[in-house]
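To start, the structure itself, in structure tokens.
Only one protein chain is missing; all other protein chains are in place.
Order of writing sets the chain letters: A, B and C. Residues in each chain are counted from 1.
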Amino acid sequence: MSELSLVQAVNAALRRAMIDDSHVIVLGEDVAVDGGVFRATDGLLREFGTERVIDTPLAEAGIVGLSIGLAAQGMRPVAEIQFTGFMYTCMDQLLNHASRLRNRTRGRLNCPLVVRSPCGGGIRAVEHHSESPEAMFAHVPGLRVVIPSSAARAYGLLLAAIRDADPVVFLEPTRLYRAARDEIVDDGTSLPLDKAFNLRSGTDATLIAWGALVHESLAVAAELASEGISVEVIDVATLKPLDTETILASVAKTGRCVIVHEAPLTAGFGAEIAARLAEEGLSSLLAPIVRVAGYDTVMPLPRLEHHYLPDTRRIAAAVRRVLAYR
Amino acid sequence: MSELSLVQAVNAALRRAMIDDSHVIVLGEDVAVDGGVFRATDGLLREFGTERVIDTPLAEAGIVGLSIGLAAQGMRPVAEIQFTGFMYTCMDQLLNHASRLRNRTRGRLNCPLVVRSPCGGGIRAVEHHSESPEAMFAHVPGLRVVIPSSAARAYGLLLAAIRDADPVVFLEPTRLYRAARDEIVDDGTSLPLDKAFNLRSGTDATLIAWGALVHESLAVAAELASEGISVEVIDVATLKPLDTETILASVAKTGRCVIVHEAPLTAGFGAEIAARLAEEGLSSLLAPIVRVAGYDTVMPLPRLEHHYLPDTRRIAAAVRRVLAYR
Amino acid sequence: MRQNSSWWVSPGPLRDSWEAATSIIARFEIEHLQCLDAEGLPVGQLPAFAEDREALLAMYRAMVLARTFDAKAVSLQRTGRLGTYASALGQEAVSVGTASAMRSEDVFLPSFREHGGQLVRGVTLVELFLFWGGDERGNVFAGPRHDFPVSIPVGSHAPHAVGVALAMKLRREPRAAVAVIGDGATSKGDVYEALNFAGVWRTPVIFVINNNRWAISVPVEKQTASRTLAQKAIAAGIEGLQVDGNDVIAVRAAVERGLERARGGGGAAWIEAVTYRLGDHTTADDASRYRDDALVSPHWHDEPIARLRRHLVHRGMLQKNDEESLLEDCRSAVEAAANEYMATPPQDPLSMFDHLFAVSPADLKRQREAFAATMTVTTSPRSTR
Partner (left out) sequence: MRQNSSWWVSPGPLRDSWEAATSIIARFEIEHLQCLDAEGLPVGQLPAFAEDREALLAMYRAMVLARTFDAKAVSLQRTGRLGTYASALGQEAVSVGTASAMRSEDVFLPSFREHGGQLVRGVTLVELFLFWGGDERGNVFAGPRHDFPVSIPVGSHAPHAVGVALAMKLRREPRAAVAVIGDGATSKGDVYEALNFAGVWRTPVIFVINNNRWAISVPVEKQTASRTLAQKAIAAGIEGLQVDGNDVIAVRAAVERGLERARGGGGAAWIEAVTYRLGDHTTADDASRYRDDALVSPHWHDEPIARLRRHLVHRGMLQKNDEESLLEDCRSAVEAAANEYMATPPQDPLSMFDHLFAVSPADLKRQREAFAATMTVTTSPRSTR
């Protein structure tokens, strides 16, 4: 048992998966000798050698495309895309092939592929290094989409993703890479890929979030607790398949719901959660749902970035708003 | 005034725009000599010559990428992507550049670009020729997304899209290319890019749809009218920016809402509409919202395709369901 | 030191005609291989397999079978009993020559115009009909279990081939992957990325370019300024070769040599096979809109089946009655398969939910149940053809 940061937990899960299954290989730009620009793959080259930890040329579509070929041949590729902003070129391969190979061949071929990528803003990076495109991936039938918000969940969910028989997009919030830490027993225990995490129970309102903003949400819940307001916080770390039950059960209890995400509001994944509530939980709703999300603008460059990112102030205001509604 | 099919209306709008503005050029695979695989660009080469109607090599990302360069230089490119299933490779250029060039340069450079592409299923085509990825584009700040459902709206909206100073993704339902027909006066009158079309007014329920399924929705409304049920039908042809007002006003009146789309349910654009209702129209809702959408599966190959596509039966059942709710 | 090289002299006006201090640092040549001339006469010594009458007849039969399938598929489409179909008329040598060079444990990754090669690989006629009839079971391939299904997004399977080959290489298996792509596909970035990966990692992968000179309405001259498609290999440091794609012996010889090198650790190869698309792009296309018959007709003289026939006849390897029974075999095989295809009931519609995941998520199961409920409501399923 040792305290690991989220990026160290990713590293530990990769290592564990590689020890357990010789078919697991890691590939991507700068993942081998450099150990990844965030060090997520640090030390793997030394331990597993150049045939299992592979530095690739600079070509993201190709990386995902060839990983599909590897996977169809029974390998378990874990591809790193250096930043999520460079994953859009992989959309074609992910959507037209990775997610469909099993269905297209009625199960004859399949694609046990994990594409890992650091996502989200708040690290004062240059443009394209702060993206949150999870809703796009979640719209694709045949893909699973995971965004851990703690080191422990990163460890357990990444292991599950690698062991899963189908393609998983695994987005890692850069803002938490070093900030989120947990005591982790590196014993290979995975977490289910279809269960949301109820992180704090409460009775007055439900706060639903994923990725880095889970922490802001927890902070708001703690803050409001001091005022006697009891907020339930759900981390939808496995966005797809969505665990609607946990969400419905919580809102059935609280009657009020705020959904928080960093991606632009319109057609963000928050919409899907709100829609499910409007379909299956309407009678529980005592107040309109409020989404606290990125604006429908481009994330500003670092000097104004913090104005774009949902923060505890906006989240707390939203919770107060749903509570005030009568 | 003459009766035109939707694809002929597209053709007429392109021609009109090219007559009006010498900066408008049309480019894409097979658009010139062949006149487009659906004949959307038929006759343009003869009328406007090889410098304004350009057959490109087979490279969709490149087509959109170079169109951005053309647009930044003051041209008005209208690029055709032969099928929407081949637009995923353009995601990077659309999202990382087309939609951002103006913002990135604080307006110094801009990108008046239209990307046209035939979308949707129901034409018994091979895989990848039946896609409905509108939600992905609608999630991108800086893009407009349009899907006409009639010849007249195709004409007016395409003209508006070409004249707009910013990038527009213009999706044309293949199923309607020949099936939808209107009397059209080819006088260059455009339609606003931010207004939903209220196609049939009603008082008992609101049916919201876009693209080919607008027709199924109208058919259902007509069918139910014979039973004395009054259904309002809204065509959200301009998905982004979304005309929330028209939707809220309708649901304020009817209290019941069914949203219909062909794309897979999860994180489809129907979710956004449902979310807005759950946020801003909750008190109007007398019944849970119902979405009738594609399943979260890959659209089957032609032999089973019709089982996937939402049809009048499913839509009617949904309307009856929202009406039955007390 | 040189001067007046092409860089400094042409084209465009020559202004700075100073003696540029250039040296030549790399030279490349592109070769063209032909084994049979247009009349079917050998050009030089033939490769070893061409001594084997059975081998040649097998290829001849495969080409005839492919063409017979093709004609049947087009006629079924015309009468509404098959979906949009891409005929391979005139290009059978590329496909058959390529697949004939492969071993069964290799992996074939075809584009949508390689029916002949797929048949050689062991895909059945019924599977082909099912696929083109819009039925996923056509991709199940009882025969070549590891072969890829047809790739519809042009060129997008090129990187898959590199991945397949990399898996083979990492496992030290003497196998290789073979991808066929069109001339149009060579313009796509994913194909280039694949080529570059294959070069730098020396993966055992062969790219065969079916240069049928057209990408729908776009002739190859408007597709690229590169004089040959073979020379595109130079960009990735790979050996490129052009072969006469109407010469099935040459195609097979080149691919065999490529495979042999690949299995021996020599890495990837890129083979341009020059042929001609004699028919429409697909049944949805009308080529008369963009090319004159006069342009096409000379190419009928070069078509690969006639060429091999002339060769076989010339060598006394094919008698008139051999040929008649071969044709009859092919015809009846195709008819039988077409009938079997048409008699195959559609899949259970619920199957559309059952193959997305190894284990269906709860959400999808619920959608399946909802769909099943609507199914039982319907009295009779709508006709599916």
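Operating definition for what follows: a contact is a pair of C-beta atoms (placed from the backbone, for glycine too) under 8 Å apart; a residue touches a chain by one contact, two chains touch by 3 or more.
This one's a predicted model, so the numbers in the text were calculated from it and none came from an experiment.
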Partner chains on view for the chain not depicted: A, B, C
Touch with the omitted chain, as defined above, among B:L45, B:I68 or B:L191: B:I68
Interface residues of chain C (partner: the chain not displayed): 1-2, 5-8, 10-13, 15-16, 18-35, 43-48, 187-193, 196, 199-200, 202, 222-228, 230-239, 241-242, 250, 253, 256-257, 260-267
Positions on chain A contacted by the hidden chain, ascending: 29-30, 33-35, 37, 55-59, 61-62, 85-86, 89, 124-129, 265-266, 295-298, 300-308, 313-314, 317
Positions on chain B where the hidden chain makes contact: 25, 51, 56-57, 59, 61-62, 64-75, 77, 92-93, 96-97, 99, 102-110, 141-142, 164-166, 194, 241-242, 244-245
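The definition used in the following text is that only the chains that are shown with their structure count from here on.
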Most centrally placed chain, judged by C-alpha centres: B
Chain whose mean Cα position lies farthest from chain A: C
Separation of chain A from chain C, taking each centre as the mean of its C-alpha atoms, in whole Å: 39
Touching two or more other chains - residues of chain A: 61, 92, 96, 99, 103-104, 141-142, 242
Of all residues in chain C, the ones touching two or more other chains: 136, 153, 189-190, 351, 356, 363-364
